[in-house]
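Only one protein chain is missing; all other protein chains are in place.
First chain written, first letter: the chains are A and B, and each begins at residue 1.
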Amino acid sequence: MYRYDEFDAAIVYDRVKQFRGQVERRLSGELSEDEFKPLRLMNGLYLQLHAYMLRVAIPYGTLSSKQLRKLAHIARKYDKGYAHFTTRQNVQYNWPALVDVPDILDGLSTVEMHAIQTSGNCIRNVTSDQYAGATAEEIEDPRPWCEIIRQWSTLHPEFSFLPRKFKIAVTASDHDRAAVRVHDIGLRLHKSLTGEVGFEVIVGGGLGRTPIIGPTIREFLPKKHLLSYLEAILRVYNLYGRRDNKYKARIKILVNAEGVDRFREQVEQEWALIKGSDLDLPVCEIDRIRVYFSPPVFERLPHESASLKESIQSDDGFARWVRVNTAAHKQPGYAIVNISLKPIGGVPGDATDAQMEAAADLAERYSFDEIRVTHEQNLCLPHVKKDNLFAVWTTLKQHDLATANIGLVSDIIACPGLDYCTLANTRSIPIAQRISERFADFDVQENLGEIKVKISGCINACGHHHVGHIGILGVDKKGEEFYQVTLGGSAAEDACLGDIVGRGLSSGEVVDAVERLVDFYRGERNDGERFLDAYRRLGPGPFKEALYANA
Amino acid sequence: MKAVTANRLADGRVVYLAPDGAWTERLVNAAIFENIEAENALASLGASAIEFADAYLIEVHTDGYPSGREALRETIRNSGPTIRTDLGKQAENG
Partner (left out) sequence: MPMLELVEGKLIRVDTTPCEEISLVVWRGGAQPEAGVSALVLPNDAPAEDVGHEVNAFAAVVLEFPTFKDGRAYSQARILRERFGYGGKIRARGEILRDQIAFMVRCGFDAFEMETSKSGFYNQALLDFSHVYQPAADAALPVWRQRAQRAVAAE
């Protein structure tokens, strides 16, 4: 993975020092809260319901063991012994004191981490495929390009006060694990007809109040022009994006208002003027960054592992975990291990300090020191020898990290909701907990197959409900929590928005209603047909009937 | 009836304005105002602005418990996350 050189280190050091000064000016009264708020927000520090919340960037979701140990240390020393992994592959602390934040940032900087641009109307942390560098599906590793974008966007003088926040995701596989169609910019590396690798550029997707599946504005962008093209898009957005209404300020609204063709024309016009300038990195710099992402030195192994086979035969729980939580690796004899942060009845995405340390130790010992964070709020060990899966599972189990539910109905995305968040109208975590308890039986879950449940506690849609196979949106009705169900959404390569099927359900009704939906699916499905595919085949009508059957 | 709430600047903890003009962590110890009085109390806070951030009014019953449209939100602020009863004010005795 990428390592800072003295320049990267100096920039982060300078930022910490600057923020320490800002905090001191606030504490001394030199800055009012109104003046300080935009400064703390530029550095990921929010004021939430109970306390401050600090969001730390995990660039494209990649962590070393040392970094994860530092996150655990911070959770223990400055917070309440846990941290929360988010849908943007970042991590949040829910209880830090303002006076400690400069020291926390100092600590993070020692492991090449920071909170730069984790909030504010700027270019946020770039996200990517958690299987990058490990899956045989990809055209090439997308992470060097993520790092190039990270550097270009860091403290960008022109784009730090955009109309609204700006999120970029990059993938290089046909199977989209980075949700590139619901980002402000989604980049998909692919091969042209002539065999050249470049980017498909998708602009103006997003969730929130106005969910949109992003349109492609350029089918093929040569890799070397990535930064000048991004700069052109951002410049058009910075100049012409709406600033009169924060709910209409995202780039998706601009793209929609102008129309894709006209927007593309504006971008291309701007690009023609800056293309080939100093923005486009020379090959030597691209290569310098790419070297950091060279594959680890894998052992030459047979495809199959005899010891794995044996363990699978002797332990059903392990066999299930291997079936559900591991994925194919490009290197024979290796596997990708998903670590579920969704124990039955748990808080989606939360991990204790001890759990983080356990994952860090496993990564160091068995996965070339690498951990990934997924946008579905889980962790991932990208390069584990099949021979070692049993040992990894055994340790994970000891730390309640071996829940075999990746991609299943209890692997739920949920925003923090009203338990933590000042914007929320309703709680979302308790709904996630109750659904996962309802489907606690792993035979049932595995039999049901892939069902993506996503829950948001308000219309801002941080829980991605629009793109859940089953989406749940909390709405406040005269002080009471109600939940509106959407069906048939997807954030993957078949991205689409779910249909709103009808009136909201009370907190007491919603879990039963989800169970009726799932039961209906089970009764109607064809062989091997996913929930989403059955929904697409049968349409909303019968599912709606099932949803409200008892009402 | 209303009370004045804010987050303490230094550590972000939820606080309420007490009858003596200091900040208290306990809603039961907060000053309860009539509406107009409450607006005045909020408006006169400026001087101690290095102690708190984001002050606003909440609706409360005469017994001091949150009421009105934001009752759930303010109850959670005053207690802690409902899904982690080991955290927040609810976890501190009494």
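Everything that follows uses one rule, which is that a contact is a pair of C-beta atoms (placed from the backbone, for glycine too) under 8 Å apart; a residue touches a chain by one contact, two chains touch by 3 or more.
Not measured: the values here are computed from a predicted model.
Trainee: Checking the contacts here: which visible chains does the omitted one touch?
Mentor: Among the chains that are shown, those touched by the missing chain are A.
Trainee: Quick one: say which of A:24, A:158 or A:304 touches the chain that got left out.
Mentor: Counting the whole complex, the residue in contact with the absent chain is A:158.
Trainee: For the chain that's not shown, point to the residue among A:187, A:281 or A:389 touching it.
Mentor: Touches the omitted chain: A:281.
Trainee: Could you list which residues of chain A touch the chain missing from the display?
Mentor: The missing chain touches chain A at positions 5, 7-8, 10-11, 14-15, 17-18, 22, 35, 38-39, 42, 121, 151-152, 154-162, 227, 235, 238-239, 243, 273, 277-279, 281-282, 284-285, 288.
The rule is short, and it goes like this: only the chains that are shown with their structure count from here on.
Trainee: Provide the C-alpha centroid distance between chain A and chain B, rounded to the nearest whole angstrom.
Mentor: 34
Trainee: For the complex, give me every residue of chain A touching chain B.
Mentor: It comes out as residues 26-29, 32-33, 47-52, 80, 95-99, 347, 418-420, 427, 429-430, 433, 476, 478-479, 481.
Trainee: Which stretch or stretches of chain B touch chain A in the complex?
Mentor: 7, 9-14, 49-50, 53-54, 68-73, 76-77, 80-84, 87-88
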